[in-house]
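Showing just some of the chains, left in place.
In this document, chain identifiers A and B correspond to the written order of the chains, with residue numbering beginning at 1 in each.
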Amino acid sequence: MLKGIPPILSPQLLKVLCEMGHSDRLVISDGNFPAEEMGKDAIVIRCDGHGVPEILDAILQLFPLDQYEEKPVNLMEVVPGDPVETPIWDTYKEIVAKYEKRGADCVGNIERFAFYDEARTAYAIIATSEKALYANIMLQKGVVVD
Amino acid sequence: MLKGIPPILSPQLLKVLCEMGHSDRLVISDGNFPAEEMGKDAIVIRCDGHGVPEILDAILQLFPLDQYEEKPVNLMEVVPGDPVETPIWDTYKEIVAKYEKRGADCVGNIERFAFYDEARTAYAIIATSEKALYANIMLQKGVVVD
């Protein structure tokens, strides 16, 4: 543990967030996402027992979203015809708005299989135990400016 | 995730709990315990962001305490003169009592430096972010009898 760093960020996760650069992508996946399979060419970090919101909140304290990208945050689009509700998206947007002045405007959607393709080339995938549906979220790192 | 297995138990932790045998010891350490240093000859499993009680409760669903040992659960004794209160011990005893009929009777104490020595030879150390004081706990595995 370190002063001022949320303890939910493990030493390894801290290292990975720090070594990522401008435009690298990070997936925070829900508990049923095939994170190990999708992440065969990525770094997979296990956060078993946690939901996505607390991880997202902790990460955004340190991790800038891409200022040059219109939608640096992306959710997996609901498959057409699926009547599922996605209330967790509102939670995500509130968290994003705490750290990014564009707020929910910088949150986009990606069609399900396109999301999988992007996930396969992400720099890292965080595997949580989030139980909400359509709860995967992808972040694109921005530039750190002092 | 698997049916009926608490999701807080990561795949690696599940493997380690399963491969432990009779009399092997496991430490669930608090957030300031030097787990990586103490665990140089052990397996260190990170559970950052979690407290000890939720980990302990999940483990005891699967992990038998040593039936041949009078005190298969041990806490780190308060250093003489230290006025600290350890309310988390009551929580631990309640959790143990849910899974073990001997209840709090099977929970003992080990003097601080003896606890460190035991930790150095444990099979595994779980590093949590528990903030309570004197919150380290050591479990000795029993026999699985069907």
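Convention: a residue touches a chain if its C-beta (ideal position, glycine included) is under 8 Å from a C-beta of that chain, and two chains touch if they have at least 3 such contacts.
Everything numeric in this text was worked out from a predicted model, so none of it was measured.
S.K.: Let me spell it out: one sequence, repeated, and 2 copies placed. What is the copy number of the whole complex?
M.R.: When the whole complex is considered, it contains 10 copies.
One rule holds in what follows: only the chains that are shown with their structure count from here on.
S.K.: Quick one: chain A and chain B, Cα centre-to-centre, how many Å?
M.R.: Averaging C-alpha atoms per chain gives centres 32 Å apart.
S.K.: Provide the residue numbers of chain B that touch chain A in the complex, in ascending order.
M.R.: 1, 6-13, 31-32, 46-50, 54, 58, 129
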